[in-house]
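As you look at this complex, bear in mind that one protein chain is not there, while each of the others sits in place.
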Amino acid sequence: MLTQAVIKDLTAIVGSKNIITNQAGLAAYGYDATLMSQRPVGIVFPRSTEDASALVKYANRAGLVMVPRGAGTNLSGGSLPVENSLVICVSRMTRILEIDPKNFTATVEVGLVNFDLQEELEKHGYYYPPDPASYKASTLGGNIAECSGGPRCFKYGVTRDYILGLEVVLPSGKVIEVGGKNFKSEFRYDLTRLLVGSEGTLGLVTKAILRILPKPFAKRTMLAIYNKVEDASLTVADIVAAGIIPTTLEMMDNLLINTADEHVKLGLPRDAGALLIIEVDGYEVDLDNQVRLIEELCNKADVRSFKVATSQAEADQLWLARRTVIGSVGRRRPSYSLQDVTIPRSTFPQMVDAILACSRRYDLPIGILAHAGDGNFHPLVLFDERDADEVVRVHKAEVDLIRDALALGGTMSGEHGIGVLKKEYLDLEFTDVAIEAFRKVKRSFDPTAMLNRGKIVDIAAEG
Amino acid sequence: MAKEGKKSSTLDEVIKELYLCNKCGFCQTACKVYKTDLNESFSARGRVQLIKGVAEGRLPVDEGFRDAVNSCLLCQECAVACPSGVKPHELVLAARRYMQQTEGLPLDKKIILGTLADPFRRKVAFSTARFLRNNVSNRIEGFNELKGIDVRGMPIDKVGFIDQVPELNKAQASKGRVGFFVGCFINHSLAKTGHAIVKVLNKNAIDVVVPKKQLCCGTPQNAYGDFELAKKNARKNIRLFKDLDAVVTGCGSCGAMLKKEYLHLFADEPEFLPEVEAFAQKIFDFSAYVMHEIKLDPEKFKVFNHKVTYHDGCHMARGLKITKEPREILKSIPRIEYVELREADRCCGAAGLFQSYFYEIAKDISRQKVQNIENTGADIIVTGCPACVHRIQGSLRLAGKEQKVVHLADLLAEAYQ
Partner (left out) sequence: MQDNILEKLRSIVGAEQLVENPAQMGAFLLGPEAPLAVVFPGATGEVAAVVALCNELGIKLCVGGHTVSSKGLAGGIAMVMSRMNRVLEIDHENLVAEVEAGAQHTLFQQQIAADGLYFPPEPYGGEGSSIGACIAAGDLDCKSFLYGPPRTYILGFEMVLPTGEVLSCGSKVIKNVSGYDLIHFIVGSKGTLGVITKVLLKLLPLPEARRTVIGSFASLAKAAQVIQILMERKIYPARLNLLNAPLAGQIVPGTGPLAPGHQVLVDLEGFQNSTAHLSDEIMALFRLEGATDALCVEEAGAIDDIWRQWLQLKKAYHDDVQDRAIDFLVGPAHLAAALSGLEKLVTDLDSDSGLIIYALNGNLRLFPTPGHDFPALLQEINRLALKLDGNLAGDLGFRLKCEELRETEMWQEMVALTDGIRSRFDPKGILAPGVHQ
């Protein structure tokens, strides 16, 4: 609980409309898209960098641990408040400061929702490539904090590749700018890269300069349906070997085909083993050849049906199904645990086997969703959070999946981050030397762990 | 129809649905209130989670909770966006009912709800508003706006529409007969639209019956959890229209209430339910009726040189699921230039009592609507909901804009001139 004096001081900084301390409000900021929750002691909404800096300075003086937050859609617990912390929510810093298409940059406040930016860029014929499935809700600040990916990474890369510069309130409250409007404005170290994906543990990002690109001249969206997951993974390998880098190679298994179709009603065959959404883009004159080649490769892999979307609306429907598929599993079981393991592409079939084995081992339904081109799997373990026994099994399954991915030479997180959810498994992936290097980084920015304490790594007081 | 799902009467019964929400947050963009206030407790997800907290006994029903639940527009956009199939607006309704049962409505809201439900008091209330407008606002310089509602611009008819027309309005060479469920808004402040509906139907050789004893459809009572009062009126309305084979409404909210919500309302009375179903079957929104049952003849319209756009009311689009009909009708009018409105089906900010309780948010929401309208360049905005007509016209007026907002029936009546 915040004392009246602290509430008064915080109110003096942000104004009474930008602070929440009532029970319901605290509860509403106690969760994200994971199953965990905690109650913060208060929520404040900075409206400007000055607000943010003043808040951070004040929290330091008052000894309040701070948790930065955007829309709270993250999947690792990165924005979950720890006990007795103050949530600094950037959701009301939503201004677009500049869109400069000719110089390929957009400068924004980080509370801006990814989709809202895309809509503005669209008017100029531009776009910002990283668009995680949550892009309609998630803020760019959140995307930056987690280094979000999305379905287009295979060709276009992740958030990291599109952040040119940041304005950051350091854990001390001082404000710095890192990077700039181009690839060559970092001072000494590429701090921008360190901050991207740091899950709000190193600084509170307030503004970002993003790299934007003109929309591709043309694209083709294809839907390939298979009897077996193995056939789909063969296609993935073949496409890459043929020298084509599609923007997208998204895979769903039978379970997800069913739930997605219940939500979006595309009329997908409910008995299909897997489907791939394949998208290529580029110059119009090149695409027909690529589509032809891809079709051949799909046929070679015993595709059951292959279809090129004939209109934008048709392609949009496919994408809607893909983007909402995770939520749609709620139609099967109320809760899910979503993993984010990523493996070298060549071990795709082994990972599928591992997931199926895990499902049998713990007697839990697991849906397989994958950014197949990236080797990024999102196995969805379905259960009911009210069933204590199931919850225990789910946790076991989670660890197994991480171990399986690591054994295949992968990583436990391709795009969701460590947060608190995977923190306990960090030493499965990293040596002590690496974890100690993480601590060095954290200490350099935030020696007393005032910002997002307890995420990624813990640090002891220096000295 | 009734299989759509039984409306849970208490929080206990909706717990199942609460657990369907996996907190993905996808409904945030859908929720206009959240997008405007950017506060999680005012988002669909926030409401669902808070209701869950109360249902599980983790959270008290305090002011924060009440605000979260009462600030919902019931626009249903969240339900469309939710991949898990959660219907946050229904959970909100359940929570409101729960609050109503456990502690009663706050006094001022109770007065308004009771007023709308009771035909006599309803008249008094609307004429009080008229008095206020004529005597207070017109005299006090600058008193144009009460909590974001355009008081000065709001027409309030002296004599309600129902009292202005005979019970039976005969067409020349009549070919059929429909009942007309007028609804409070048309009755008290948009009589013109009521006449337009009658006129268009009559022009197409349909007799229009306006039962004099009809009552409020029950939307406001339903929305704020006073289901008993809503049921009482509903029962009377159903009986009143018993002898008619088709009933036309000119208001998306009334339509959705009569056609969909009555079924929910009486889900716990299986013996009465068949009667409710029969009633629901014969409810038509004006646009659906003229398009499918009458089949308008565009030849009869005069040339209409206007740039027109269409706003879907929430209950029209997501309650009745009517979006195509009005657009097609508009496009069929010769020479009309139809432009699509960005975010056409998003709430305009009226949402019943919302506009006076969360007036700042409502104002912001309306501002967005005005901007989108500006961007279309249209000079006439058509909609199918009287509440939206008022809200949008008022917001345009407060913003100093000239565009006109009309009901679809108004426009058609004019096209028949």
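Order of writing sets the labels: A and B. Residues in every chain begin at 1.
In this section, contacts are C-beta pairs under 8 Å (C-beta built on N, C-alpha and C of every residue); 3 or more make two chains touch, one makes a residue touch a chain.
Quick caveat, the model's predicted, so the values are computed rather than measured.
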Neighbouring displayed chains - absent chain, whole complex: A
Contact partner of the left-out chain, one of A:Ser48, A:Gln118 or A:Thr411: A:Thr411
Of A:Glu50, A:Glu83 or A:Asp190, the residue in touch with the unshown chain: A:Asp190
Chain not shown: contacting residue from A:Met1, A:Leu97, A:Ala357 or A:Ala437: A:Ala437
Residue numbers in chain A that touch the chain omitted from display: 100, 102-105, 146-147, 149, 153-154, 157-158, 160-161, 170, 174-178, 180-191, 193-194, 196-198, 202, 214, 217, 237, 240-245, 282-283, 285-286, 289-290, 342-346, 371, 374-376, 409-418, 422, 426, 429-431, 433-435, 437-438, 440-445, 456-457
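Going forward, only the chains that are shown with their structure count from here on.
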Cα-centroid distance, chain A relative to chain B, in whole angstrom: 38
In the complex, chain A residues that touch chain B: 20, 22-25, 27-29, 31-34, 45, 71-73, 91-92, 94, 111, 113, 115, 134, 136-138, 262-263, 324-331, 334-336, 384-386
Partner chain A, residues of chain B touching it in the complex: 19-29, 38-41, 46, 49-50, 53, 58-60, 62-65, 67-68, 81-86
